[in-house]
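Every protein chain except one is present and positioned as in the full complex.
After this line comes chain A, so read on.
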Amino acid sequence: MFQILEKRRLNETTTLMRVHAPRVAKKAGPGQFIILRIDENGERIPLTIAGYDRESGSVTIIFQKVGKTTIHLDELEAGDSLLDFVGPLGRVSEYGDVKGKRVAVIGGGLGIAIAYPQAVALTELGAEVDMIVGFRNIGLAILMDELQNASKNLIVMTDDGSNGKKGFVTDALREQLETGVKYEHVVAIGPMPMMRAVCEMTRPYGIHTVVSMNPIMIDGTGMCGGCRLTVGGETKFACVDGPEFDGHLVDFDEAMKRSRMYSAEEKLSKEKHICRMKEAAAHV
């Protein structure tokens, strides 16, 4: 069992948890993920490692309530335990020599929480990091102090313009590129349509762009191929070959179709859970 040491709601849909998992904490690196299972009938879901403390043996995860399992996870409190928590899985990010180079780290939605440790790691390697992050509105902003510290230049976009900068992260990226900012390297993490849009924007400039793919996963150790993607015309398993890939080589169209495979079942499972919670509440 893996005890939840801390739970903090970052905004109405996003929650941070620190979980006691010494083996994972000891080995974790940027770009890697864990798979957890809440209870005996639970499913296995992948979540990126947002931070770790090797000394106390804790691992930080940040998740968004989107379906049955993440809603259930959000109902747990510090002191509760998760049945299974395995990792670190996937490959550690490889940045190459970025010392003194200007890079952009772009995060959308929950991807911001995952992009943040990338910005930290790149800064530590001596890169000059611009962070571009996007929220629906400024009330949903998360980790603002951390993002400020992790980057030289922080650009915050909102869909509704509630912070004065209206538009998507790609709008900010376009502006940067058009005004002549030369990025050696771009990291984009977020929903697949956003990552694809970033890749299309950097492609004509020939800027190496890394994306962190988030396909459906089951075991996360390479034994089933549920997470397979086409990258540069070859089939790759995101759990062992990735999750980070050269975004210019990823077949996003296929990946997006695959990620929608169980949408009907996901909806059913979620509704059933919400119904149960309402019934339980009515009995109190």
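Note that in this section a contact is a pair of C-beta atoms (placed from the backbone, for glycine too) under 8 Å apart; a residue touches a chain by one contact, two chains touch by 3 or more; residues count from 1.
The rule is short, and it goes like this: contacts and distances are computed from a predicted model.
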Exercise. One chain of this complex is missing from the view, so tell me which of "Na(+)/H(+) antiporter subunit B", "NADPH-dependent glutamate synthase", "CoA-transferase alpha subunit" or "Cytochrome c3" is its UniProt name.
Key: "NADPH-dependent glutamate synthase"
Quiz item: With respect to the chain omitted from the figure, which of A:76, A:125, A:144 or A:218 is a touching residue?
Solution: A:218
Self-check item: Sites on chain A contacted by the missing partner chain, in the whole complex
Solution: 23-24, 27, 37, 41-44, 68-69, 83-89, 218-219, 221-226, 228-230, 235, 240, 254, 257-258, 260-262, 265-266, 268-269, 272
